[in-house]
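Attaching a single structure in structure tokens format; questions to follow.
Excluded from the complex is one protein chain; the other protein chains are retained at their positions.
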Amino acid sequence: MQFVKLGLLAGLAVGALVAAAPAYAQVTLKVWSIDGNDRPGIADTFSKEFDDANDDIVVEYRYIPFDELVNETLRAFATGNAPDIVSFDNPDFALFSSRGAMLDITDRVANSDIVSKAEYFQGPLNSVTWDGKLFGLPKYTDTIGIFYNKDMFAAAGLTEPPTTWAQVVDYAEKLTDPANNVYGATFSARAGEEGTFQFLPIIQMSGGDANKVNTEGAAEVLDLWKQMIDNGWASRDVLSLGQWDSTGTFNAGNAAMAISGPWEIDRMVEDAKFDWGVALLPTITEGGERSSALGGFNWGIMSTTQHPDEAFRLLEYYVSQEDRLFPEFGNLPARGDIALPVTGVEKKDAALKVFQEQLQYARPRGPHPEWQKISKAIYDAMQQALTGQMSSMDALNQAQATIDTIFN
Amino acid sequence: MSRFFNALRDGVGFDVLLVGAALLFLLALAGAPLLYNVLMSFQQVDMFTLGVLFRPFVGFDNYVAVVRQPEFWLVTRNTLIFVFGSMTGQFVLGFALALFFAQKFPGAATIRGLFLVSWVMPGLVVGAIWSWILAGDFGVLNVILKSLGIIQANVFWKSDPNFSIWAVIIANIWLGLAFNMLLLSVGLAAIPRDLYEAAELDGANAFQRFWTITLPMMRSTIGAVLSLGLIGTLQQFDLFPALTEGGPANTSNVAGYWSWQLSFQLYDFAKGATVSVMMFVLVLFASIVYVRSTRHEVRG
Partner (left out) sequence: MTRPYTPWLLLLVALALAAVYLFPLYWMYVTSLKGSSEIFANPPTFWPVAPDPGVYPAVWARRNMPVFLSNSVIIAAGVTAITVILGTGCAYVLARYRNVWIDIGLFCVLMLQVLPASVMVTPLFVGFNQVGLLSYPRTAVVLAAAAKAMPFFVVLVRATFMSVPRELEEAALVDGNSRVGAFFTIVLPLARNGILVCAILTFMSSFGEYIYSKSIIQDPNLQPASVGLSGFLGPNSTDWNSIMAYAAIYVTPILAAFVILQRRIVAGLTSGALK
């Protein structure tokens, strides 16, 4: 009897809530990200769930192509149409946070029961920090390593993946098989952020960084890359292929090694009809300094939002769901307190281990408000060297001159 | 008041109204943005001031900075190659086809119609198709050229600094061919037949007839085609992101794309506007050519 009564009461209460819901002043939150174009992504899925679960908040989600995200947001911000929450690629974040376009959430995070700043990896956390304040939260992270085709390695009498760049070239020569359209290696030296993403780690391995690019070691590796292209051990199209396309040729068996990241794993498990593995990004000398790219996106609340409290609630919801990132979307959480489940797919689990180790060496790009210009100087130099328009050192020196004007 | 309406119906007023409506529309939607860009090229611009007109004035600083960019001269050279290459290709092929289809043979009109399809093809689609045809390792063009014995090894159209600008030019010639051929066909059709017959009686050969009748009679059409072609070529944008993105190492970057890159990839709006204002000079030249060419028109 008691139970029935309770049930009735609960039912009434729920009914009253449902009936009353429209009476609440509804808050609309606009969320922009690149997720959810042709398959469900993090931002669209979680936003929809939050929207369904909260009657007082309407989440309007908008997909924007990667190349247009920053532009759209800049323009919208300048004209007062900015979204409440936006998700940027990590090197783009400083452009906004440095100019006060993002909401300072330092205190909110400190008071939050859900978000714990201490759990985040340092690199991703740096990219959302400006001037000691926290302007956003890392969404997920990734990095790059070297994939290799174990079948082809065995056929060429190789057993171990390369550990230095000189070895990469050496192996690439052995693995190249023009008769079967097989290149020894593939990577992305595209004129864009992806090119910088793959080349900056080399500069960092040689003791440089975004503010010091003309190092001997970086020029050396550029010469090695050029050697691979000139000799036909890597396709000349690495200069125009993005990472996804470039790794596509690896999956199709047209390249024996590929430099790319964990986002490739799911597709590779499906497409690659051979045995493959991943190794840490090679170094310049045996046992030399390691580095790798730090990729991944961030969340941020824009400073123009009318509903900071609700927006932060939504942010907290995203964070609360982060244990689903890897199993459902194949992305690596940017924090250390989430154990990644074993999937049972042997190659995937092995690859994941390597990338988790690699993440320890991953170094951020920036943060710098003019990162895009630094990046262009770097990828332009890389392309000038690889196409033989300038010697590697001259190209890097020219990039250094451009970069000096940005840093000073 | 009634004088106004009379003027409207019977005099200059009607003309002014017709031209005025169109010009006002153009001034608002094309002139104002133009002015905004010119203004921006003399100002310091950032994301916060995109929406306002009055920003810190910096004189010619942006112009100096643009010229000092290491890629400035390369882009200038590429722009000239792109413009001359595309226009020559489009014009010569377009003219040759127009002359060819002016001959009388079965199906001439129908087949000529087929040559106009590139007109209605969206630039983005054309870029996607050519990107696929010109691909280095899997592109069909390399296969065809190799089987014809013209090349021995694959040409990396999109990634080889010697070819990248030509990859875009090839696609652009294909895209602009229809327009050139159509306008030139119109011009050819307007030349009275009896001129040729008279010349033939005088014993002029085909080449002489072309030189002494066709070309002079076509002067205004050629002027229009070339100046519209120049504007169209300078405005070409869709092909670049689809094919080379200006690379490798800016070897296929041209002013129009560079200006977009500066504004929307490097977020340096002032420099982007500066480059676009520099392009203005080139088009100014084209417009003068066009307007001068109309001087010789005769009303039929």
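We call the chains A and B, going by the order they appear; numbering starts again at 1 in every chain.
FYI, a residue touches a chain if its C-beta (ideal position, glycine included) is under 8 Å from a C-beta of that chain, and two chains touch if they have at least 3 such contacts.
These numbers come from a predicted model, not from an experiment.
> List the neighbours, among the chains on screen, of the chain that has been left out.
A, B
> For the chain left off this view, which of B:Ala65, B:Ala204, B:Leu266 or B:Met279 is in contact with it?
Spelled out, the listed residue whose C-beta touches the missing chain is B:Met279.
> Of the residues in chain B, which ones touch the absent chain?
Touch with the absent chain occurs at residues 8-11, 14-15, 17-19, 21-23, 25-34, 36-37, 50-51, 97, 100-101, 103-126, 128-130, 132-133, 137-138, 140, 143, 174, 177, 182-183, 185-186, 188-190, 224, 227-228, 231, 234-235, 237-238, 242, 256, 259-260, 263-264, 269, 272-273, 276, 279-280, 283-284, 286-288, 290-291, 294, 297, 299-300.
> Can you list, in ascending order, the chain A residues touching the missing chain?
37-38, 62-63, 65-68, 71-72, 75, 78-81, 181, 190, 192, 194, 242-245, 248, 252, 254
As a working rule, only the chains that are shown with their structure count from here on.
> Give the list of chain A residues in touch with chain B in this complex.
Within the complex, chain A touches chain B at residues 67, 70-71, 74-75, 77-80, 95, 99, 101, 181, 190-192, 235-240, 249, 254, 372-373, 376, 380, 383-384, 386-389, 398, 402.
> Using the touch definition up top, name the residues of chain B that touch chain A in the complex.
46-51, 70-71, 135-137, 156, 158-161, 241, 244-251, 264-268
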